[in-house]
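And then chain A:
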Amino acid sequence: MPDVTTLIEVLLIVIKVVVIAMILFSLPMPLTWLERKVAGHIQVRLGPWRVGPHGILQAVADAIKLMLKEDITPDKADKFLFRLAPLLALVPAFAVFVTIPFGESISIPFIERDVTLYIADMNVGILYILAIAGLGIYGVILGGWASNSKYSLLGALRSSAQMISYEIAISFAAIGVVMIANSLSLVDIVGAQSGSILNWNILYLPVGPVWFAIFLIASLAEINRIPFDLPEDEGTLGAGFHTEYSGMRFSLFMLAEYVAMVTVSILCVLLFFGGWNAPFDMPLPIPPIPAIFWFIGKVSAFIYFFMWLRFTLPRYRYDQLMTLGWKVLIPISLVNILVTGYMRI
Partner candidate 1 sequence: MEQLFFYIFSIVAIVSAILVVSVRNPVHSALYLIICFLQVAAMFVLLRSPFLAAVQVFIYVGAVMVLFLFAVMVLDLGKERLKDSMHSQSILGGALAIVLFFIAFYLVYNGDIVAPLGAYTETALMKNTEVIGAALYTKYIYPFEVVSLILLVALVGAITLVMRHKDN
Partner candidate 2 sequence: MNLASLNINIYSLLPLLMVVGLALFVLVLDFFIPRGGKRALGYVSALGLVCILPFVPMFIETVPSYAGFVIADTYSAFFNVVFLVSSAFAIFISIDYLRRLGSESGEYYYIMLFATAGMMIMASANDLIGLYVGLELMSMSFYILVALRPGKGAEGALKYFVLGAMSSGILLYGISFAYGFSGTTNVNEMAAIVYRLPDNNTYLYLALALIGAGFAFKIAAFPFHVWSPDAYEGAPTPVTALLSVGSKAAAFAVFLRVFAVALPAFHGQWSDMLWVISAATMIFGSVVAIPQKNIIRMLAYSSIAHAGVILMGIVVNSSAGASAVLYYSLVYAFMNVGAFTVAALASRGDGGEQLTDLRGLASRRPWLAFFMALFMVSLAGIPPTAGFMAKFFVLASAVHAGYYWLAVIAVISTAIALFFYARVIFYMYMRDYEGAELPERSLFTCVTYGVVLILTAVGTLALGVYPSAILDIAVRAVGPLFTI
């Protein structure tokens, strides 16, 4: 019989995994509703309104609709890959959360032990996230290829070229942060930014804001959101790589996309905005705000920011996209690496 502590450890990990998975699975529902609401208000209309108060149940209705819809597999498709592709998109999006910390640790009264708010503090955390997030592209490529349709194939081609190009810039930005924090572990990176707002990487002048800009632009391209959503450019490609998908499989792709957006928001917060650290010490005698709320607040702000961008900016042209990646972001990154290195000596 294994001793009780090990058992509890294992149990805790299982509980954490289940909780995170449940949150991630249910998160797209409020997010779709929110996105449509934001879109509506930016475009001076109401957005969803009919189902429930302020259309709040619209997302539930959508989910039911997607589940009940017929699941079509094209006749000439590569059946196995066609079915595998949505899962290949989804699994990396979830796997990233293994190493994402939501806070340091909290003590739970009943079992009298501190519980860390992350599943694993890998010493190569950031590298792991970049590596695993990069695998999400296989869902796009194989989905596009297996559909055996020209729109899907073109969408997949665009997507793979785009993601490969911007992965370089995003890694450079991550390297910049690693150079500043002297660690690849996300917990350490956040720890290095504790204290006050002045320690946040975004305010590590002059390189911090540049890294943040590079990271933001590159990750927008990486998750295929406007203004870089060329792979699903309705005007020229139908719906891009998921043109042939319907029903549940389609919703898996959507789910992966929303999770990716959340991941990017979280990464922005962890790498540049101090993670769960408060911007300043509360001078008032009120009880301090728990770290997790700071974290959620910052992440929510970023999610809103991405939605805001989506309904504000027009779409880039494909050659402009490539030019921006290769001829602007990468050279700037290289120079910035030098400057950061000089500052860290």
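Here is the rule we use: a contact is a pair of C-beta atoms (placed from the backbone, for glycine too) under 8 Å apart; a residue touches a chain by one contact, two chains touch by 3 or more; residues count from 1.
Picked so that all candidates are chains of the complex that A comes from, given by their letters.
All values reported here derive from a predicted model rather than from experimental measurement.
**Student:** Quick check: counting C-beta contacts as defined, which of 1 or 2 touches chain A in this complex?
**Tutor:** Answer for chain A among the listed options: 1.
**Student:** If you look only at chain A, which of its residues touch candidate 1 in the complex?
**Tutor:** 78, 81, 122-124, 127-128, 130-132, 134-135, 137-138, 141-142, 145, 153, 156-157, 160-161, 163-164, 167, 171, 184
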